[in-house]
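A single protein chain has been omitted; all remaining protein chains appear in their positions.
When the chains are written out, they are named A, B and C in that same order, and each has its own residue count from 1.
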Amino acid sequence: MFRIPGRRSAAIVAAVAAFATLTACGAKTTDSATTSGAGATIDTSGSSVKVGLLNSLSGTMAISEVTVRDSLKLAIDEINAAGGVLGKQIAPVSEDGGSDWPTFAEKAQKLISQDKVAAVFGCWTSASRKAVKPVFEKNKSLLFYPVQYEGLEQSPYIFYTGATTNQQIVPGLDYLKAQGKTSLYLVGSDYVFPRTANKIIKAYAEANGMKVLGEDYAPLGSTEFSTIVNKVKASGAAAVFNTLNGDSNVAFFKEYKSAGLTAASMPVVSVSIAEEEVKSIGTQYLAGQLTAWNYYQTTPGAANEKFVKAYKAKYGADKPTSDPMEAAYTSVYLWKAMVEKAGSFEVEKVKAASAAGGITYDAPEGKVTVDGATQHIFKTARIGKVGDDGLITEVWNSGEPIKPDPFLKGYPWATGLS
Amino acid sequence: MTLVLSQLFTGISIGAVLLLIALGLSLTFGQMNVINMAHGELIAAGAYTVYVLQKVLSGAGLSLLIALPVAFVVAGLLGVLIEVLLIRRLYARPLDTLLVTWGVSLILQQVFRDVFGAPNVQTRAPSALTGSIHVTDDLVISSSRVFILVLALVAVAALTAGLRTTPLGRRIRAVVQNRDLAAVSGLATGRVDRLTFFIGSGLAGIAGVALTLVGPIGPTMGTNLIVNAFLVVVVGGIGQLKGTVIVAFTLGIVQSMVEYTTTVSVASVIVFVVIVAFLQWRPQGLFTLRTRSLA
Amino acid sequence: MTGLTVRDLKVVFDGFVAVGGVDLDVPAGDVRFIIGPNGAGKTTLVDAITGLARATGTVTFDGQELLGRKVHRIARLGVGRTFQNSTVFEELTVLQNLDIAAGWHRGPLTLLRRRTSIPPRVQAALETIRLTAVRDQLAGTLPHGQKQWLEIGMLLVQDAKLFLLDEPVAGMSHEERDATGELLGELSRDHTVVVIEHDMDFLRRFARTVTVMHAGRILSEGTVAEVQADPRVQEVYLGHSVEA
């Protein structure tokens, strides 16, 4: 290493450092005002108020999360058309979480500290919610999370508008029990929701005289299910409780049918298969199988008719609506109700309005009420059956909205789970 | 006993899927040293061919049969396009082909998303291939798996025969064994490369058609599958078809047996450990092409 | 026993016998040329001696058994070789090439520091192979002849006692050949030199002894004159002897 143009080398090292600095320069003027201690600043200076939409628009989760983003936008458009919130139009700022948890945290921080949003709507996976939770807590800013999840969580800065376990898993089990199914096989993707759900299922089964004959997890995205289906078949279980996610469902149900298993001989209750997934798996494989949700496209009621119609008008007649989409749509209206009750966009006042109780909304899934104590919502559980037309029709419901119980404190058999 | 037999068949059928995917790789990677990370997207192209054909043709069985040659050509041409535009410039840098084709795979995935939508699409399988075959009263095997197994074996047989007997096959082998000598002897190595890549990519298309029977059809359907398929080719010995075949089935059976007794995540770790251990014993894979050059 | 001793050396590739039972003695200080038609097994013989090709039999150098040792262990016993296609490190300078060749015994601390001066052995070799002027050029930019010389220089600094040179003068000009031949003569004072060569003119001028191989076996051995007079050699090697 001789005769190196050293002056240049020095200059280039310096240039690198300078470049490194510049690369991050984008928006330095706007982000200086934020501090963590006093709570997030919300920019309400203009005629509009910003809200953040934080969904994966790229990566593996984009398939699901884009539909949530679309529903959020639909709700925002409707509200804006009807005059906005507290006289201000809602200006959505959309960010891509990229199906990557650290990115979710990064973008959440950006929405709060740079865009100064009044609230953020989004996240799908538990992992992304766990990643952003400290960000919202630290900045004292609000997140509305629209997806059914594994419970065992209650953050003062998150509103959970999807089902917790006692509004989806437990009713699903109640239904199976009522159908006289006494043995179960548990199949799930390997992540937090299925593992937690299955713990609850096992505790329930033990207390209710059901047997869990086996429990299997496949890595997320796994598409090789022949062995698991063999195990399921050999177990001779009366029903299968399925917490698989995404692509895995397609492979699982194709394999399930090939193995000669049917909805009649061994029904599968799925908690992550909504109308959109039915479409991509195919009714050929899915007809007659069961799902547990709080909403179906076919759920009766004027509010749903309006929602479905508006959604199809905006995004296409072939686009089905599903539970997480409906929960996302509802979450915007619930936020609006809270803000209006509080008379302010300020986070602490909005929270206080919700804590005082009585925030309700006539949602497509039926009337929902925010439970001020847990910041979850009362929801009606609905068991559905996949029809030949690809739609899911309700075969059972809980009759009335179930009080959210994220830590299952009201269920004696669940002590020790949380 | 029935259980062991049905699990054995499961292993063989996992192996058959692996084999179908690895077969194309054994040509492009094994014979040409191209680490084609976009192989998964060529598989997806094959699967989407079925989807598109079913839009046009009504019969599920007929469209599947027609899809086989069409997918072969579609994926093959896509492969040739990649070869001509990019890979041709990289024959001296095999590791770089890995990065470049990874980029290609990202772009193809996004193209699929933009054309067919991000969600998985649905294809119809002929009813003969959605059911199962009762071998004995207890032993039931899935007819789609049997179909894939047969397809894989036919593909291996055709490829072997093709490489052994046809003039093109002889040329491919000549180029693989000694590129310079082949060029000096007047072989148009560029054309042979392109044809090899066409066949290798086309085989990915056929794998894609087969996968519509057992898995999801979406933009990223191939990505999860190819790391294992590459391992199959590596462990089988680069450029060794028989190695690929043996290892695909062995790996399938080992995986299904370990999976049955433990869990999927433990199985994947065990399979990795077994492969590292195996490469300690045979660093060049099960079969090696012995030449006098330094390996 | 000093020098190279080979007994009953066999190398088999997939059933093909490349070297089939070779006995060879190269005494210390000899300049031995090995000739033979293509495929006679000359290079494979060198491969076997240097640990590259798996072989049976025995090969000793200065009393040390070589077979069964790893390539770098054999190199450390003082066996050095060059290759037909030159294999210098093209993206390193001449000096760096030589410095690396001189350094297998260096400890970690030396390795992790920069080279601050040119080691005397490297300096001497630079002069011997007449590359002092281009020592800071990338080896890849050298003409073919100089690359071959660099290879020889690398053997010099490597402290090899046995030089196994595979066609060292291929592609060289007349002057370069003469210079290389003279260099070989100088080397033989304290090294044993084995050269695989096709160039018969070069062989006649610089070989002390010659071994002729054919089809994996030794056909004939002796001085240049003896070998040339051997009718068996003329028979298999007609083309080359006539041409010579």
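What we mean here is this: a residue touches a chain if its C-beta (ideal position, glycine included) is under 8 Å from a C-beta of that chain, and two chains touch if they have at least 3 such contacts.
We adopt the following convention: contacts and distances are computed from a predicted model.
A.B. asks: For the chain not present in this complex, what protein name does its UniProt entry give, out of "NADH-quinone oxidoreductase subunit J", "Sarcosine oxidase subunit beta", "Sodium:proton antiporter" or "Urea ABC transporter permease subunit UrtC"?
C.D. replies: UniProt lists the chain that is not shown as "Urea ABC transporter permease subunit UrtC".
A.B. asks: Write out, one label after another, the shown chains that touch the chain missing from the document.
C.D. replies: Looking at the entire complex, the absent chain's contacts are A, B, C.
A.B. asks: Give the residue, chosen from C:Ile100, C:Ile118 or C:Ala179, that touches the chain omitted from the document.
C.D. replies: Residue touching the absent chain, from the options given: C:Ile100.
A.B. asks: For the chain that's not shown, point to the residue among B:Val50, B:Val104 or B:Val175 touching it.
C.D. replies: The missing chain is touched by B:Val104.
A.B. asks: Residue by residue, what part of subunit B touches the chain that was omitted?
C.D. replies: Answer for subunit B: residues 29, 33, 35, 86, 89-90, 92-96, 98-100, 102-107, 109-110, 113-114, 227-228, 230-231, 234, 238, 263-266, 268-269, 271-272, 275-276, 279-280, 283, 291-295 touch the chain left out.
A.B. asks: Tell me where the left-out chain touches subunit A, residue by residue.
C.D. replies: Counting over the whole complex, subunit A touches the hidden chain at residues 1-14, 16-21, 23-32, 34-36, 57-58, 95-96, 98, 100-103, 105-107, 109-110, 113-114, 125-127, 130-131, 133-135, 138, 152, 190-192, 195-196, 199, 217, 219-220, 416-418.
A.B. asks: Mind pulling the subunit C residues that touch the left-out chain?
C.D. replies: On the subunit C side, contact with the omitted chain comes from 43-44, 47, 50, 52, 70-72, 75-76, 80-81, 83-85, 87-93, 96-97, 99-101, 103-106, 110-115, 138, 140, 154, 158, 166.
Methods note: only the chains that are shown with their structure count from here on.
A.B. asks: Busiest chain-chain interface by contact pairs, anyone?
C.D. replies: Most contacting pair of chains: A-B.
A.B. asks: Can you give the whole-Å distance between the Cα centres of subunit A and subunit B?
C.D. replies: Each chain's C-alpha centroid was found; their separation is 36 Å.
A.B. asks: How many angstrom between the C-alpha centroids of subunit C and subunit B?
C.D. replies: 46
A.B. asks: Residues of subunit A touching subunit B in their complex?
C.D. replies: Its residues touching subunit B are 60, 62-63, 66, 190, 216-219, 221-224, 226-228, 230-231, 234, 247, 249-251, 254-255, 257-260, 276, 279-282, 284-285.
A.B. asks: Okay, in this complex, where on subunit B does subunit A touch?
C.D. replies: Touching subunit A from subunit B are residues 3, 6-7, 10, 13-14, 17, 113, 118-125, 130-132, 140, 142-145, 213-218, 220-221, 224-225, 255-256, 259-260, 263-265, 268.
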